[in-house]
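These notes are about the structure you will find just below.
Note that one protein chain is taken out, while the other chains of the complex remain in position.
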Amino acid sequence: MLVIMAQSAEKESIENVVQKIKESGLIPHSIPGSMRTAIGVTGNTGAINTDKFSELPGVIRVIRVTAPYKLVSRETKPENTIVNVGGVKFGGKKLPIIAGPCSVESRQQMMEVAEKLKRSGAAMIRGGVYKPRTSPYDFQGLGEEGLEILSEVREKTGLPFVTESIDAESLSLTVKYADMIQIGARNMQNYSLLRAAGKTGKPILLKRGLSATLDEFLMAAEYIMSEGNYNIVLCERGIRTFAQHSRFTLDISIIPTIKQLSHLPIIVDPSHPAGVRDKVIPLSLGAVGAGADGLMVEVHPEPDKALSDGPQSLYPKQFEQLMDKLSIIVPALDREI
Amino acid sequence: MLVIMAQSAEKESIENVVQKIKESGLIPHSIPGSMRTAIGVTGNTGAINTDKFSELPGVIRVIRVTAPYKLVSRETKPENTIVNVGGVKFGGKKLPIIAGPCSVESRQQMMEVAEKLKRSGAAMIRGGVYKPRTSPYDFQGLGEEGLEILSEVREKTGLPFVTESIDAESLSLTVKYADMIQIGARNMQNYSLLRAAGKTGKPILLKRGLSATLDEFLMAAEYIMSEGNYNIVLCERGIRTFAQHSRFTLDISIIPTIKQLSHLPIIVDPSHPAGVRDKVIPLSLGAVGAGADGLMVEVHPEPDKALSDGPQSLYPKQFEQLMDKLSIIVPALDREI
Amino acid sequence: MLVIMAQSAEKESIENVVQKIKESGLIPHSIPGSMRTAIGVTGNTGAINTDKFSELPGVIRVIRVTAPYKLVSRETKPENTIVNVGGVKFGGKKLPIIAGPCSVESRQQMMEVAEKLKRSGAAMIRGGVYKPRTSPYDFQGLGEEGLEILSEVREKTGLPFVTESIDAESLSLTVKYADMIQIGARNMQNYSLLRAAGKTGKPILLKRGLSATLDEFLMAAEYIMSEGNYNIVLCERGIRTFAQHSRFTLDISIIPTIKQLSHLPIIVDPSHPAGVRDKVIPLSLGAVGAGADGLMVEVHPEPDKALSDGPQSLYPKQFEQLMDKLSIIVPALDREI
Partner (left out) sequence: MLVIMAQSAEKESIENVVQKIKESGLIPHSIPGSMRTAIGVTGNTGAINTDKFSELPGVIRVIRVTAPYKLVSRETKPENTIVNVGGVKFGGKKLPIIAGPCSVESRQQMMEVAEKLKRSGAAMIRGGVYKPRTSPYDFQGLGEEGLEILSEVREKTGLPFVTESIDAESLSLTVKYADMIQIGARNMQNYSLLRAAGKTGKPILLKRGLSATLDEFLMAAEYIMSEGNYNIVLCERGIRTFAQHSRFTLDISIIPTIKQLSHLPIIVDPSHPAGVRDKVIPLSLGAVGAGADGLMVEVHPEPDKALSDGPQSLYPKQFEQLMDKLSIIVPALDREI
């Protein structure tokens, strides 16, 4: 259920509604918009009697939300959410490009690549320090040392960074360093981690699971948001299908679908579905054409020596080419880069 | 196997090679390129002794083709194939846009929509007269009457048209009227129809099957080409996956993959994967961004009254908007419309 | 719509109803059951006024059929259809096992294997003479010569045979020789071929397409049945999914689903989903456990020399082992072999 307050509603009216919701054994979620405040109501097991809220002072309308996702729904909040990550804004007219290696491997590697990425126009840096690897014997990331390296890179370049958390422990460390926390595809339904990410209040980059339906993807965001954290950027990264000519099948049709159903920004990771670097640029341009609010691209100074995902990492030179193309195409789509 | 002739090779040398191939019980396929002639060799069951061909006059190289597809392979013919359909060229710098209703329903319907499509910049008209419908009780198309309507529309507008054939009988009629023959997704592995389409020599629009792998798609084109018909345009139209938020999952990563492996043009049908018209424009721009050589879009003068595929058909007004957007974006991609 | 006649209804009453249906511009399909006659009505574009039929003499009830498939529906015909193929019955208590090589390669091959299969308890022989192969350069089958070989084998062993048709031409020949005609997975939506198969009146073995939904599968059977041919045996043969550890994913849950929705028998081909012979026996027993009405298994006298599907063909010795196991398990499932 959603209680819509009048634009003119005063703070006391809003607090009064919140209080009445709590008294009914329900949970209020205030969602301040640019025009008006809405109050999402969750915690009910059956239908709620809307009458007792619709006549409270300052209330203009009470809406039953029909979708299983409530807070992430555009019914609840009609205007786009803008997520601000250290000054970089997702969901507005501008398309931020996040770039960097799959894994942070060394201070030198990160400094070298970050300088180049900044010069080419990247808005943010990425780099994994806790890696969810298919094999327990593969490189699992540098951990806190990697977080320190990323922080130094940020200081040097001025670019904020995103990095993945994989459990409560890594999250509690990551939150101290990172500007944005990534929840990876394999953990998209790790509800315990989603709740914890919600509690941090930090911007979250939520990647779609390999076989997540649209509803499951939005419900994962709902888990984070139900803890009071509205700073979520969704990320399509390819789904698992019978097609083996690419590593995953990039599902660009989820972009317009999400824009219709939710107020959250959605970006695309073209590197994982590509699997090989040759396809990263076409998929990037395809994603931007379909309306993506940004990209996250893997770039490595020496892909052949990468400890993970080397084959799909662009050379810095190729990233420069991608940015050159985007600088022409993005304005043609009436957006900015 | 592929026999590459010198640029300077004379006609007699080529004929001599062709003769020797036949004498060995194999089948020669001359593939004239802009720079040189190549002769594809098929019909072998095991490895061929290349020596007896490599030293014939005019031969500069004999290549074993490793991919299962031979004639459609870029190994066989390095430069892009340009397919000319009544003056409309697929595979070059220009991106032709094919548009029209799912089914030809009446003379009036076709005339009305075709005029509008022409004004908006469509290069070709589409319209089904033999419809492969899931239910035997659904509208199955106007048959030859529809072909006559399409021919009149061509005369009036000057736009060539493509229409689908579903069996030997409909093919033998279609070939008399149409500029290009479509083989639909459900018939992509109807090898009998593919061979017959090959024998017509007409330009063929080959749609990818709902669950066709890359290899199966190219092998279907190989069937057509093995009959001597090199005028093939491939068409990605979405695959069947677990995702239910769109009718099919548009697989844009097949575009760069096909461009790498084959010399054939590949266009995209954004209407079937979209399933609803709201998503047709984003998917169209996504496809073009990923490198598609053209689009085929369903447009109906009155989608609500359409006998098939109404919900995914654009209004003529929306098609105009799509063309407006393409006219800005396509040049930004360094191509023309 | 479905008109149910009283058990006691005389022939004239039935003919009268049929006449009235025709006069309304609709198509009647008489479906004689063991207890009563039902008359399926198709050809309507909107809802039919049932009143004008419900009060005709001999009519006890008029039912609106809600599923898109009408004639294949259990609503239309509650009792199981028994398909009789030269004395072999599908859909009853007994589970017929069809066995034989993928392709008919020679008289000797077929005679040798057929004798062994008969001794092991096979009820019918299979063998392809028109092969839908992914590559145009692969062995395409012996054609009519193969049909003659199969007929000789039948004469020698007394076992009826099934073989695939791939187009109008091969169908017109096959129908003269075969006891049962197979429509392969790749042609499941070749509606022209389905209609032609319907017109033959011969028993049809309809294989599920690689990505066919339940509805599409039943609608393909509906195409055949709408031409008056009720002798259809459905065949599950694995679907295309992301899983690569088997050639296709055998979908046993379609067995109980089809038994609930349709009166048609459904058998399983365990060889194609297995892809390798090691898995054929476990999949066979799994299919039988899930309720399959029979099996069709690839067996070759010398799998290593097979011209097609060698790796998934059982050795005759292994087929014997399979039959031994079935002879214990099938009775435990309260059926017979």
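The first chain written gets the first letter, and so on, giving A, B and C; residue counts start at 1 in each chain.
We take it that a contact is a pair of C-beta atoms (placed from the backbone, for glycine too) under 8 Å apart; a residue touches a chain by one contact, two chains touch by 3 or more.
In this text the structure is predicted, and so the values were computed from the model without any measurement.
For the chain that is not shown, the touched chains among those present are A, B, C, taking the whole complex. The chain that is not drawn here is touched, among residues C:16, C:30, C:50 or C:246, by C:246. Between the chain not shown and the residues A:199, A:240 or A:335, the one that touches is A:240. Shown as candidates are C:31, C:59, C:162 or C:254; the residue that touches the absent chain is C:254.
When the whole complex is considered, the residue among A:215, A:278 or A:320 that touches the unshown chain is A:215.
Although one chain is hidden here, its contacts on subunit B can still be listed: residues 211, 240-242, 244. The chain not displayed touches subunit C at residues 211, 213-214, 239, 241-246, 249-257, 260, 273-274, 278-279, 282-283, 285-291, 325, 328-329, 331-333. Across the interface with the omitted chain, subunit A contributes residues 42-44, 68, 70, 132-137, 166-170, 186-187, 189-193, 195, 210-211, 215-216, 219, 222-223, 226, 240.
As a working rule, only the chains that are shown with their structure count from here on.
For the copy pair subunit A and subunit C, the superposing rotation over Cα atoms measures out at 180 degrees to the nearest 5.
Taking the mean of each chain's C-alpha atoms, the chain whose centre lies closest to the overall C-alpha mean is B. Computed from the mean C-alpha positions, the centre of subunit A lies at a distance of 38 Å from the centre of subunit B.
Centre-to-centre spacing of subunit A and subunit C amounts to 50 Å, using the average Cα coordinate of each chain. Residue positions of subunit C with contacts to 2 or more other chains are 240.
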